[in-house]
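Submitted below is the structure of interest, expressed as structure tokens.
With one protein chain held back, the other chains of the complex are shown just where they sit.
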Amino acid sequence: MPLIIKDEYPEKLFREDGKRLDGRELNELRPIKMEVGVIKSADGSAYLEWGNNKVFAAVYGPREVHPHHLAKPDRGILRVFYRMATYSVFDRKRPAPGRREKEISMIVSDCLEPILFLELYPGTSFEIFIEVVDADGGTRCASTTVAALALADAGIPMKSLVSAIAVGKIDGKQVVDLSGIEDKAGDADLPIAITWYNEEISLLQFDGEMDLDEMTKFLDIAKDALSKIHQMQLVSLKSKYITLKEGEGEKKR
Amino acid sequence: MPLIIKDEYPEKLFREDGKRLDGRELNELRPIKMEVGVIKSADGSAYLEWGNNKVFAAVYGPREVHPHHLAKPDRGILRVFYRMATYSVFDRKRPAPGRREKEISMIVSDCLEPILFLELYPGTSFEIFIEVVDADGGTRCASTTVAALALADAGIPMKSLVSAIAVGKIDGKQVVDLSGIEDKAGDADLPIAITWYNEEISLLQFDGEMDLDEMTKFLDIAKDALSKIHQMQLVSLKSKYITLKEGEGEKKR
Amino acid sequence: MPLIIKDEYPEKLFREDGKRLDGRELNELRPIKMEVGVIKSADGSAYLEWGNNKVFAAVYGPREVHPHHLAKPDRGILRVFYRMATYSVFDRKRPAPGRREKEISMIVSDCLEPILFLELYPGTSFEIFIEVVDADGGTRCASTTVAALALADAGIPMKSLVSAIAVGKIDGKQVVDLSGIEDKAGDADLPIAITWYNEEISLLQFDGEMDLDEMTKFLDIAKDALSKIHQMQLVSLKSKYITLKEGEGEKKR
Amino acid sequence: MMNVKRIVSRIEKNYILSNLRKEERIDGRGLWEYRKFSIESDTIASAEGSADVTLGDTRIITGLKYDIGTPFPDLPNEGVCTVMAELLPLASPLFERGPPDEQSIELARVVDRGIRHADCIQTQKLCIKEKEAVYILFLDMYVINHDGNLIDTGGVSAITTLLSAHLPEGIIGDNGLEWTGKYLTGDDLVNELPLVLTYGKIDDIIFLDPNLPEELVCEGKISISVTEKKITSIQKSGATTFSIDDIKMLGKKSLEISQKLRKELNLLQYKTSIK
Amino acid sequence: MMNVKRIVSRIEKNYILSNLRKEERIDGRGLWEYRKFSIESDTIASAEGSADVTLGDTRIITGLKYDIGTPFPDLPNEGVCTVMAELLPLASPLFERGPPDEQSIELARVVDRGIRHADCIQTQKLCIKEKEAVYILFLDMYVINHDGNLIDTGGVSAITTLLSAHLPEGIIGDNGLEWTGKYLTGDDLVNELPLVLTYGKIDDIIFLDPNLPEELVCEGKISISVTEKKITSIQKSGATTFSIDDIKMLGKKSLEISQKLRKELNLLQYKTSIK
Partner (left out) sequence: MMNVKRIVSRIEKNYILSNLRKEERIDGRGLWEYRKFSIESDTIASAEGSADVTLGDTRIITGLKYDIGTPFPDLPNEGVCTVMAELLPLASPLFERGPPDEQSIELARVVDRGIRHADCIQTQKLCIKEKEAVYILFLDMYVINHDGNLIDTGGVSAITTLLSAHLPEGIIGDNGLEWTGKYLTGDDLVNELPLVLTYGKIDDIIFLDPNLPEELVCEGKISISVTEKKITSIQKSGATTFSIDDIKMLGKKSLEISQKLRKELNLLQYKTSIK
């Protein structure tokens, strides 16, 4: 029913002044805020605001595997549980986890696993819980980015961070960091993540239409944007430690 | 659909002669019938008719815990499964157990556990199954009362019996033992149980509106009614044993 | 919705020339095609076309039992999982297995178990998966028949094959091998299976109306038809081996 | 108390079997003899019909509820009746919690088919307005005590519940559904009184109405539903086989025994006739 | 980091208890003292109302969503509000994945009853057209951090969310539902501001607002919802008993403490009044 009032997509996704509807340039990111250590009982945690997205991530592990038969004798396992709050989207989501949530959980897991040394933790599991409490396009990228922070906060050895972003095409133009409306009304969507230890791609999806030249350009603009995200991740991890140095044991919220 | 014909609540819950719609005085109980040992295969069982409520309870235990991980090394566990038959209420209940049934199961369990010596039964479980085949207000109290009888019938050591009743307010007056219609159309509902070994309250819920004086009066009239229920429980346990003496091994139905 | 166009049953189930709607005589079978060894990864498998029915069966076992608590210390267990593809019936079936599928699974299992020597396989299980990809009446009989072939293909010791067929009554006349339309619009339906080692009945159901004489006649015409099915099963098993001899290791599809 | 979950020993099986060979049962009955039925009807105030039936120590309480729905397109003037069964874990350590298992599906299905194919319910009486509104009946059986032969107990329980029915009578008026204040009763609805008879088989011995110890050692069972003169439904279950002659014999037996039982039970006494 | 899943030792229990006997808490509070509440409202852009509430380190984020449906026949001009709670495994190793467990059902139920029986929501304002269309509200609570006393945190979170509500206003026009472009807000909807107060009991000591270590050794709890002058809901939980005098004392305490808390929180500041 709510569909009736909101899901009227604008005819154009650019304003008269050539900027995007939210005032951004083609290659401009939405405002981002990162914070680590927000969930007291977790082994590591982080919080990310990215435009209107609000996402929590918590890491538990290495710990015993439940159920036991999932354990692997020669390595640890990584399990990611991506969930959206019922109220995080326009039409209330049903409370039980849906297919989409399971699919994104798998994608995020595939994207984080390369940065871990799971072979050092035989028989155990790492569990990452991700809760999207407000969603506005790009939640899989936001989730990947915040989960990497939570892993780092947990002090788990990592080859590097991983950063993710969605680039795409709206009204025929290539842009970075699609907003929710740009994602729905746009022409193409390419979420991508880079693991910094080898500068390779660990998440890649695409829906839309592109030729080979367009693909090359997408990969170029994504890489620029991902470098910015990576810097922010590094700063947020550092500033937390700074904070901790200033007032040992205190945690911000 | 059935709602259309039945759920027209009366405007008044008292008759012209000052009695309640079913002819009772303010502090009068509905007719009650108790019987123990009604389910042959159970370790203990009882049946209760309380007004139009008809409730069976069966106890199994101490026995092995399924699933095993629920077992506790230092004590037994009590599990209560309260269920209503689909036809026990005006609108057919869906067959799968609902939230309400899980909630009442927990309440009844909390209310029975204090009378047991669970520390004597490490690693085992007691399971109490309660089936409401006809419901007319106060099923959680009836269930508590009949479950206590079933435990006694099983010969399980108990500190005392427990008895339960719902008092409430209808058309502004405090009454004992709310019927179904009084529960739905009334102003307040206070189910309460007393464990007789310490004369304390082991179940207490309230919904409605009361000031402190009203609360005091509710507790007073509840205690009187609970004494009557307790007497009936004791008699029903005794008369079963008597029956058993007269015709050893025979069980009445 | 599709109901509207198709589920108009014909008024008569016989043509003017006395033949059935699909041109068959009273005791004539629909066209049947059997093939064994169609599923490479299974321990044994078979495929059956019977009229418009198309059914696959695969056998796995003897193998470890999951979950473990179902295992029996003194014998193997047989588990049959009968499923229908969503598109195998006129109105799309819901993907999750329904009650009907569970019921037929049990019936087929009961019917196959007598031909096996389960006492020789303590602690293990045989699992038979049956998938109906196209259904047109008599799927439980087709499933039994094809499952017996898959068991034989797996090289599992058997007392004999088992064959099944549905006989019934349409427009007052007894016929063999009911088609889908005859099953729905007919007067009576009697699926039956015979285990050939003792020539006894291992599956028997009936819905309709019959007196004792009619029952006798049903059993007689069923037995004739079942002999034909049995011959076809034997030939199909043999011809597979012949094929194998001609081109060792090759599998037909 | 008997621990029914024990693995039934070979010794016990042989004891039951050797008795059967002498045409004797462990509870003293003959091979073709029922335990005692006792029936109470209309015991559940919240239901629109109900029955509390025991056969020996097996006890099933069944209730009838209804809803109003639109009829199936191909049967525009017929109501619908669905049958459900729950084997309560309250009743027996053999029954487990959780969604309906194979045994409860079988109980519901065999009882349902016994009713359905005997034209027991006059489904056209359940039509309120053609193509628009019909009664949907829910006949729900709960097993309260389990001492074997749930199916025959359930069958009597279902018929008695239908006989005791009292559904508020609806009509479609100008403002949609209205209630007349009268009732549709078992008197209106029930056409035929089918009975279902269940036989156990151990080795080559067949016998009526297996009690629980017998059921636990049975290799197979067969349930046969009959009206006064016809067989209307058959269900064989269990991993055993029956000879063709056995089947013919059981068809004949079922018609004979049911005629006697029908008289004894006199089910029509449970008909509700309030209007 | 505290491993909350450890079995709480007898020593620890005794430590907590001996402090309580001296009317002291392990975090320095008195027996009848709350930890600090902090509240942010309308933080979720996708929700039609929301609140982010912490009590000590316990944190719950609640959001409001709606749908349009037909009213219940017996309440033809009243909307409906349902409350759900999820104890996210993100928040605590004590919470497991899967369908709602007893603890989350209890949280939702006690908060729901606290609202419902205090006439907190003017449900008639949720009616768009009598008998035809009403708002169905979903008040969904997610536990983000768990340090004890979810219920009182949830209670404040639910009220704040309702106060911050902004539902698009609908009317039934000639072409069905239309949106006026205005909003129904917390200003229109909220009538009363009930608070729920939860007490723990260890041995014979009772105290307000148990934190997580206290909750883990508690034998029982009691939650009391109150408006300015009345008790509107009670829920006792846990396998313990309370004396009748305890109950009377807690009723009195609840009215006193809530009056003070109500002033401190000043919840009306979170009212949305855009129209």
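For reference, chains read A, B, C, D and E in written order, and residue numbers begin at 1 within each chain.
We adopt the following convention: a contact is a pair of C-beta atoms (placed from the backbone, for glycine too) under 8 Å apart; a residue touches a chain by one contact, two chains touch by 3 or more.
In this text the structure is predicted, and so the values were computed from the model without any measurement.
Chemist: Out of all the chains shown, which come into contact with the hidden one?
Modeler: The chain that is not shown is in contact with A, C.
Chemist: Looking at A:49, A:110 or A:171, which makes contact with the chain not pictured?
Modeler: Missing-chain contact among the listed residues: A:110.
Chemist: Have a look at A:89, A:203, A:221 or A:237 and name the one touching the chain we're not showing.
Modeler: Per the contact definition at the top, the residue touching the missing chain is A:203.
Chemist: Any idea which of C:92, C:159 or C:238 touches the chain not displayed?
Modeler: C:92
Chemist: Using the document's definition of touch, tell me which of A:86, A:145 or A:195 contacts the absent chain.
Modeler: Of all options in A:86, A:145 or A:195, contact with the hidden chain holds for A:195.
Chemist: So that we can see where the missing chain sits, which residues of chain C does it touch?
Modeler: Missing-chain contacts on chain C: residues 1-2, 4-5, 38-43, 52, 54, 56-58, 60, 81, 83, 85-90, 92, 95-96, 127, 129-131, 133-136, 253.
Chemist: I need the residue numbers on chain A that touch the omitted chain, in ascending order.
Modeler: 3-4, 7-9, 99, 102-103, 106-107, 109-110, 113-114, 190, 195, 198-212, 215-216, 219, 223
Everything below uses one rule, namely that only the chains that are shown with their structure count from here on.
Chemist: Strictly by the touch rule at the top, which chains does chain A share as contacts with chain B?
Modeler: Chains that touch both chain A and chain B, as defined above, are E.
Chemist: Can you name the chain that lies farthest from chain D, using the mean of each chain's Cα atoms as its centre?
Modeler: A
Chemist: Name the chain whose C-alpha centroid is most distant from the C-alpha centroid of chain C.
Modeler: Most distant chain from chain C: E.
Chemist: Measure off the straight-line distance from the CA centroid of chain A to the CA centroid of chain C, and report it in whole Å.
Modeler: 51
Chemist: Just give me the whole-number Å value for how far the CA centre of chain B lies from that of chain D.
Modeler: One centre to the other, that is 31 Å.
Chemist: Would you kindly tell me how far, in whole Å, the mean C-alpha position of chain D lies from that of chain C?
Modeler: So the centroids are 28 Å from each other.
Chemist: Touching at least two other chains at once: which residues of chain C meet that condition?
Modeler: There are none in chain C.
Chemist: Please output the residue numbers of chain D that touch at least 2 other chains, ranges allowed.
Modeler: 100
Chemist: Using the contact rule from the top, write out all pairs of chains that touch.
Modeler: By the stated definition, chains touch in these pairs: A-E, B-D, B-E, C-D.
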